[in-house]
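Omission of a single protein chain aside, the complex is shown with its protein chains in their original locations.
We just call them A, B, C, D and E in the order they show up, numbering each chain from 1.
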Amino acid sequence: MKALHILNPNSSATVTDGIAEAVRPLDAAGIPIRCHSLPEGPPGIESQADADRVVAPLLALARRLEPEAAGFVVACFGDPGLHALRHETALPVTGIQEAAVLHALSLGQRFGVLSILAASVPRHLRSFGAMGVLDRLAADLPLNLGVAELADAGRTLARMEEVGAALRDTHGADVLILGCAGMARLRRPLEDRLGLPVVEPCQAGAALALSHILLTQSHKVLHAR
Amino acid sequence: MKALHILNPNSSATVTDGIAEAVRPLDAAGIPIRCHSLPEGPPGIESQADADRVVAPLLALARRLEPEAAGFVVACFGDPGLHALRHETALPVTGIQEAAVLHALSLGQRFGVLSILAASVPRHLRSFGAMGVLDRLAADLPLNLGVAELADAGRTLARMEEVGAALRDTHGADVLILGCAGMARLRRPLEDRLGLPVVEPCQAGAALALSHILLTQSHKVLHAR
Amino acid sequence: MKALHILNPNSSATVTDGIAEAVRPLDAAGIPIRCHSLPEGPPGIESQADADRVVAPLLALARRLEPEAAGFVVACFGDPGLHALRHETALPVTGIQEAAVLHALSLGQRFGVLSILAASVPRHLRSFGAMGVLDRLAADLPLNLGVAELADAGRTLARMEEVGAALRDTHGADVLILGCAGMARLRRPLEDRLGLPVVEPCQAGAALALSHILLTQSHKVLHAR
Amino acid sequence: MKALHILNPNSSATVTDGIAEAVRPLDAAGIPIRCHSLPEGPPGIESQADADRVVAPLLALARRLEPEAAGFVVACFGDPGLHALRHETALPVTGIQEAAVLHALSLGQRFGVLSILAASVPRHLRSFGAMGVLDRLAADLPLNLGVAELADAGRTLARMEEVGAALRDTHGADVLILGCAGMARLRRPLEDRLGLPVVEPCQAGAALALSHILLTQSHKVLHAR
Amino acid sequence: MKALHILNPNSSATVTDGIAEAVRPLDAAGIPIRCHSLPEGPPGIESQADADRVVAPLLALARRLEPEAAGFVVACFGDPGLHALRHETALPVTGIQEAAVLHALSLGQRFGVLSILAASVPRHLRSFGAMGVLDRLAADLPLNLGVAELADAGRTLARMEEVGAALRDTHGADVLILGCAGMARLRRPLEDRLGLPVVEPCQAGAALALSHILLTQSHKVLHAR
Partner (left out) sequence: MKALHILNPNSSATVTDGIAEAVRPLDAAGIPIRCHSLPEGPPGIESQADADRVVAPLLALARRLEPEAAGFVVACFGDPGLHALRHETALPVTGIQEAAVLHALSLGQRFGVLSILAASVPRHLRSFGAMGVLDRLAADLPLNLGVAELADAGRTLARMEEVGAALRDTHGADVLILGCAGMARLRRPLEDRLGLPVVEPCQAGAALALSHILLTQSHKVLHAR
């Protein structure tokens, strides 16, 4: 049976394991889910240059997996290679940033984003602008923690609570998005602490891809205009 | 086992049957899906007044079903009572208009909507404005067919192809949305004829609700700001 | 002589009396103004569900009054039933939220809204999005007072001054809107304390309706597109 | 008794007479209305340079009239000097372009504008952008008639019907605005021919000014932020 | 050889000298640059009325200079007369506000503006709305210093640093714009203190005009639509 392949474009097995754990509740949908790291990727994607550089090996990985694939998820907030991969395959492809925003739009009126670094924010704003959803953005605030530092769950959660409370109380967010695949394990505790729905982007990306697969939703412009 | 309840707020069994058929591929997700007509509703919802009038009986129906429910879908394009029902229950609630737009945003850059009547268009524009997604709208064009007339599938499909081609060729749409639950059976044929992805809103609404249920996604602001 | 009928969709005579007092300066325009409570409505409309539920009896009341009516005002911030009533009558119909925003747009560059409850804010944001005026919104902040609590004018005004000052000083508002019909008596004192124009929505709604009546402004799409 | 002064910033008595006739139904509001041409103005304002040049004499005229004034209307589509005059007087000041748009927003979902010349369109688009209402604009199309040519009512009306039909049928407008004070007499006939509400901007500007006067609406930021 | 003429529409030689000094690095482009004060202008332009009043003499000055001109820069933040002058000449014309924003859009994702007075802010917001760039604005905050007070460079720079830090830290600006031609000498020191790119609008306006001149960029709609 063909599987949904989740492609983590960094090389960190810890991040990939966290993703696999996060999407486990979706096994119920009956489609196998396989998670992959990208050996050619950096340990964490922390800049636009990092993001752009992983696209070529990511596309190559997807091409190798395609014969056994029902669909793909690009599992890095920033969605590197999302539109390129959509161009190269007829299978459903979702990006976790895009899917997280779409999920959030059904859970609250203004979404807040917890980014890892200040440098991520302009990159995210460009993506939200490209998606045309800036009117729904409350704010995007950095934790000021690198991908590696996220491994310290206690410190990370404390910082997430602080930033999440600012998004809620100062900026009017009524739903939050975790702005990095590396926080996948902390969705539930953060939700409990803040009393707001929190979207984990890998879950959103996988759920949206499964929906498209089950519905055999065509995902591609077949004819040029 | 608790079910996802899809609430068609009109009284037409034909429409409800079409919805049930459309969402059948989602049975694979393992959660029972039950579709209901609203006996107090009109045969078809064709105006804002129709939409507003069904909210009270719709909320009453949901309240009766809640003990056995895992979540709800409001299955009328226009999403009457969506936000009210979200206020009254802690379960996941989706609206088919909102969900269709969110699905479409992951399938193309500009969505076109096939509405039943010209009078539907301003109502839709208000909704898309409220969702903050007008920058992604190509156009919303009417079929000029009432809900009852949709029963003639041949004529309806011919008209949908004509309007869909205008959305694609004149207005630049690269994904289409069926703007009424009553066209559920015609998604696939339209997709084949136009070569564009076509979103059937009941499918999108049910798939999004199932995602929230599987992920036990909190869907509600628990604390006031 | 036919009258302008102002329909307060809650059942509170105190609120209706406040509205009547607020619109008294408009008697000069020579058209009788009649204010009505809605016996079937709740004492105060505090949620989307409350708002949706009053539409059916509101439409019924308007239908009874229509033979003696020159126009209607829907006098609840949130404008429940506004578009439905416009669909059902050829007479001018205004909503106090819509009219208040339109008045505010001619009085300052960024409007701030004083809402009663935090739960009102997402509802308002959806309306402002549907109106397409979010670029002019400074912020919408709650007083955290229910409709019943507004009766304590001293406490309410003190809280309004505090929230209004935040709208002006932190969010850059240069005109304010009272986000509930129940604050009608407090416009002038708030204006005096804050030194900003303050729009009372019932006044705006009635003034706009009178303008349309005097100008015999057609208010309705007569032919479908 | 103090009057509302309507300032036509061109020197054409014909245009001023048309304005006076258009606003006559507002006499019912009990406030005297006086219409003035600007002797220093050109016969018609057809460019941004024309518009900018009339501001200084317009402000001077308003200053002379202020002792006997209850408020002012700047009666040229384009609103030359509107914000300057608001800065210089504490009385209510409206502009006919701004007021026409605000009226239109309560009469339909998408407004279409009939401009006199193609060169007017970019100027209008800048204004609608400054007002933040572009999401509500259907289109702004030129009649390609200069101010002087508008005097031929038959030809003008025929051309208005043609352009208005394009705004309605091709661009989805459900309310129209006359984009020049010189078409004031033709609102009603155009409305009858097209079956859409048509806003005459001088009427809208005067009605809005009268509303502010009757409500003693403060119209000015009294304190700096 | 024809020159680029920079028109400072106030009468302050100090401001004009500051502009001349600021644009000196552009002499390298080989086109003579001449800076002019406007004797008929006020010492500083601090309101919309001030801005509107200078347009007529500004246009007259440009007409006198045109035979020896390769292009013009309107050197007052607010761009008084910009579109009028574009209408009256076939030569390239830039405005320093417009050009500063365009430069800033290539230097950061969200621009912050340092205005001289609180009353400038709504005027700027109207311009940014007319330009359609509000989604890129972080905030526009006043120094609360008049044009004359800017002469005290020490106090002005201290206040600029304070306001600039607020734009960066509270509002998320990653590029700043000096909102008045009178701060031209302080760009570099502010950039050094804040660690953000700072755009001096006269430099941006002159550089953009030189680009158009060198490229013989047609700048004008030659045919009506």
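Everything below uses one rule, namely that a contact is a pair of C-beta atoms (placed from the backbone, for glycine too) under 8 Å apart; a residue touches a chain by one contact, two chains touch by 3 or more.
Being a predicted model, the structure only gives us computed values, none of them experimental.
Engineer: So which shown chains sit in contact with the chain we cannot see?
Structural biologist: Listed by label, the shown chains it touches are A, B, D, E.
Engineer: From the listed residues A:Ala13, A:Ala90 or A:Ala119, report the one that touches the chain absent from this view.
Structural biologist: A:Ala119
Engineer: Per the definition of touch given earlier, which of D:Ala3, D:Ala28, D:Leu134 or D:Ala165 contacts the omitted chain?
Structural biologist: Result: among the candidates, D:Leu134 touches the missing chain.
Engineer: Which residue among A:Lys2, A:Arg53, A:His171 or A:Arg185 touches the omitted chain?
Structural biologist: Once the missing chain is taken into account, the touching residue is A:Arg53.
Engineer: Would you write out the residues of chain D that touch the absent chain, in ascending order?
Structural biologist: Those residues of chain D that touch the unshown chain are 121-122, 125-126, 129, 134, 139.
Engineer: Which parts of chain E face the unshown chain closely enough to count as touching?
Structural biologist: Here the touching residues of chain E are 25-26, 28-31, 94, 98-99, 102-103, 105-108, 131-136, 168-169, 172, 174-175, 191, 194-200, 203-204, 207-208, 210-212, 214-223, 225.
Engineer: List the chain A residues touching the unshown chain?
Structural biologist: On the chain A side, contact with the omitted chain comes from 47-49, 51-53, 55-56, 59, 80-81, 83-88, 117-119, 121-123, 126-127, 129-132, 134, 142, 144, 221, 224-225.
What we mean here is this: only the chains that are shown with their structure count from here on.
Engineer: Using the contact definition stated above, find the chains touching both chain C and chain E.
Structural biologist: Touching chain C and chain E alike, sorted by label: A, D.
Engineer: More C-beta pairs touching across which pair, A-C or B-C?
Structural biologist: Result of the comparison of A-C and B-C: B-C.
Engineer: Can you give the whole-Å distance between the Cα centres of chain D and chain E?
Structural biologist: Roughly 31 Å, centre to centre.
Engineer: List the centre-to-centre spacing of chain B and chain E in whole Å, with centres computed as mean CA coordinates.
Structural biologist: The mean C-alpha positions of chain B and chain E differ by 50 Å.
Engineer: Two-or-more-chain contact residues of chain C, please, as numbers and ranges.
Structural biologist: 108, 121-122, 126, 129, 131-132, 134-135, 172, 174, 221, 225
Engineer: What kind of graph do the touching chains make: line, ring, star, complete, other?
Structural biologist: Graph shape, chains as nodes and touching pairs as edges: none of the named types, so other.
Engineer: Can you work out from the touch definition every pair of chains that touches here?
Structural biologist: After working through each pair, the chains in contact turn out to be A-B, A-C, A-E, B-C, B-D, C-D, C-E, D-E.
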